[in-house]
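Accompanying notes for the structure given below.
Just one protein chain is left out here, and the rest sit where they should.
Chain nomenclature is as follows: A and B, assigned in order of appearance, with residue numbering initiated at 1 for each chain independently.
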Amino acid sequence: MEFTAKQIADFIGGRVEGNEQATVHTFAKIEEGKEGAITFLSNPKYTHYIYDTKASIVLINEDVELEKPVFATLIRVPNAYECVAKLMQMYAASLPQKNGIDPLAFVSKTAEIGKDAYIAPFAYVGDGVKIGDGSKIYPHVTIYDGCQIGKNVTIHAGAVIGADGFGFAPNQEGYDKIPQMGIVVIEDNVEIGANTCVDRSTMGQTVIHKGVKLDNLIQVAHNCEIGENTVMSAQAGMAGSTKIGSWCMVGGQAGFAGHIHVADKTMIGAQCGVISNTKGNGENLIGSPAMDPKDFFKAKALYRRLPDMYKEISALRKELEELKKK
Amino acid sequence: MEFTAKQIADFIGGRVEGNEQATVHTFAKIEEGKEGAITFLSNPKYTHYIYDTKASIVLINEDVELEKPVFATLIRVPNAYECVAKLMQMYAASLPQKNGIDPLAFVSKTAEIGKDAYIAPFAYVGDGVKIGDGSKIYPHVTIYDGCQIGKNVTIHAGAVIGADGFGFAPNQEGYDKIPQMGIVVIEDNVEIGANTCVDRSTMGQTVIHKGVKLDNLIQVAHNCEIGENTVMSAQAGMAGSTKIGSWCMVGGQAGFAGHIHVADKTMIGAQCGVISNTKGNGENLIGSPAMDPKDFFKAKALYRRLPDMYKEISALRKELEELKKK
Partner (left out) sequence: MEFTAKQIADFIGGRVEGNEQATVHTFAKIEEGKEGAITFLSNPKYTHYIYDTKASIVLINEDVELEKPVFATLIRVPNAYECVAKLMQMYAASLPQKNGIDPLAFVSKTAEIGKDAYIAPFAYVGDGVKIGDGSKIYPHVTIYDGCQIGKNVTIHAGAVIGADGFGFAPNQEGYDKIPQMGIVVIEDNVEIGANTCVDRSTMGQTVIHKGVKLDNLIQVAHNCEIGENTVMSAQAGMAGSTKIGSWCMVGGQAGFAGHIHVADKTMIGAQCGVISNTKGNGENLIGSPAMDPKDFFKAKALYRRLPDMYKEISALRKELEELKKK
């Protein structure tokens, strides 16, 4: 499929500078632009690329002033980044979508699969599982018995939904397994990354509320709950029964102790260790154990100066002793 | 299957308060109790739920005094949590167990599979692998050639047993692979979580001793050894040739350097970084690098006060100089 600069400008409400008939059929980063590609300039750091780019069309903010003529046709818009995202969404939606249950998938006879859902080769869908309309289950996903997946959910390759929670009771010779009899409920519009694990609850449900986005290799333990539209980066992990509020952002490799509550709109830094309930909505946390970022960076800066502080304390002691003698 | 309060009380040695003929067919958390469910009250924090719960039966400790009448039938027992675990185990054991080699599994002709073992669809069992009686291999588990799995072992979806250890020798142009010719041995009664990786050794064996429980997304490198009944939480990782003793508990996201020994019954906190041999049995460790928890929390508390300390040192210096002048 090809589009002209004019067609694109009309679609996104932009203004063409240059050849209205310039055509594109693909997307590129500005530094890798080539003929037939559309790109965008949003970050001022990259402005110098626009004079050399081979891209046929560049989306650019209205207020950017250029110092030299450029080869590419420009489309002026209020927000180039938003426009390119919008174009990419339109383009992606126009591509043929995979659909239906692949003959190489395993789907239990007692599972229910919604309309226009896609179940890829080697996906495993256990007994009694429900998968809503339009959801996409990629290869090597395992959905254990009884779990419920909403509509327009995407689960990437290798993710495991509903494996047993990690529950054992010590006895004299070792550990007894505590059966994990609950399920996992994943609500609508959730995206779950590759090789991420969401464990079933001991009783009741582990719940991922609607709109949540989980990156790759994340651990969500039994009985956890993640609120609407919370976003979590790769390799983060939650211990059992912890509840995270809605609209939170969690950095990569962050960890949460068990049985704690994180308030709505909390921002958690990468590698953060959250060991107790957070104080309230909108808090920022960083470090392990988690602290306010201002305190964290102030203390961290002094941390590097600990040897100086130590020397100064010793000097003060020595000088004070001398003073006392007098 | 349904059970009456009387049947349950007789089975676990409890005493009924209320309707002996109340029946249940499922389990629920006390805050989610509904008719036909049995629940339990163990954590005093949750006592207020008992007055409203819709559960038909509540297991409750003998010594808990209630302030108002409750709708549910109570079964009084010495330890409600242990009793509910026992009931769940009984119930789980009564459910039909999956069994045998699923036609969608791949099992090498030279593998040996024990009696009553279950090999799920899309499990891969390589050449010469042995799997003991009663073991459960979930979907998308990969067991590389030659590895040995004991009896009553559970391996959750996506776990990888026996991939090559990470061994490379630098040459002038890059790295030569050091062939990983050993195997992985997993002893009886081990449980391995979803997407956890246990690498084969360079020579000899990587060994997971009996009763060990590994959570999800754990890394066990080549030539490691984990002692009996040690429990390790999600996303922990061990570098090569490290040996962890028996009855240890390892928190989530903890890491172990290579070639070190961790003594029996060591408790390792979440996100801990263990970089050298531990001192002896029963030690507690926390932080990265690992420290005694008392020291860790004392130092951590002062860490937040570093800016105050810094200011005080500067003030002392100034005042001392003034005093000297006099």
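One rule holds in what follows: a residue touches a chain if its C-beta (ideal position, glycine included) is under 8 Å from a C-beta of that chain, and two chains touch if they have at least 3 such contacts.
Remember, it's a predicted structure, so these values are computed and weren't measured experimentally.
Student: From the list A:T73, A:Q235, A:T266 or A:N284, pick the residue that touches the absent chain.
Tutor: The one listed residue touching the chain not shown is A:Q235.
Student: From the list B:V64, B:A163, B:M249 or B:M267, which touches the chain that is not on show?
Tutor: In the full complex, the listed residue that touches the missing chain is B:A163.
Student: Considering the whole complex, which of B:Y49, B:Y144 or B:W247 touches the chain not shown?
Tutor: Missing-chain contact among the listed residues: B:Y144.
Student: Considering the whole complex rather than only what is displayed, give the residues of chain A touching the chain that is not shown.
Tutor: Against the missing chain, chain A presents residues 27-29, 32, 39, 82, 85, 88-89, 91-92, 104, 120-122, 138-140, 154, 156-158, 189, 191, 193-195, 210-211, 213, 215-217, 228-229, 231, 233-235, 252-253, 270-271, 288, 300, 303-304, 306-307, 309-310, 313, 316-317, 320, 323-324.
Student: Could you pull out which residues of chain B are in touch with the chain that's been left out?
Tutor: 106, 122, 124, 140, 142, 144, 158, 160, 163-164, 166, 168-169, 173-179, 181, 195, 197, 199, 202-204, 217, 219, 221, 235, 237, 239, 253, 255, 257, 273, 275, 288-289, 291, 295, 298-299, 302-303, 305-306, 309, 312-313, 316, 319-320, 323
We adopt the following convention: only the chains that are shown with their structure count from here on.
Student: Averaging over Cα atoms per chain, report the distance between chain A and chain B in Å.
Tutor: A distance of 26 Å separates the two centres.
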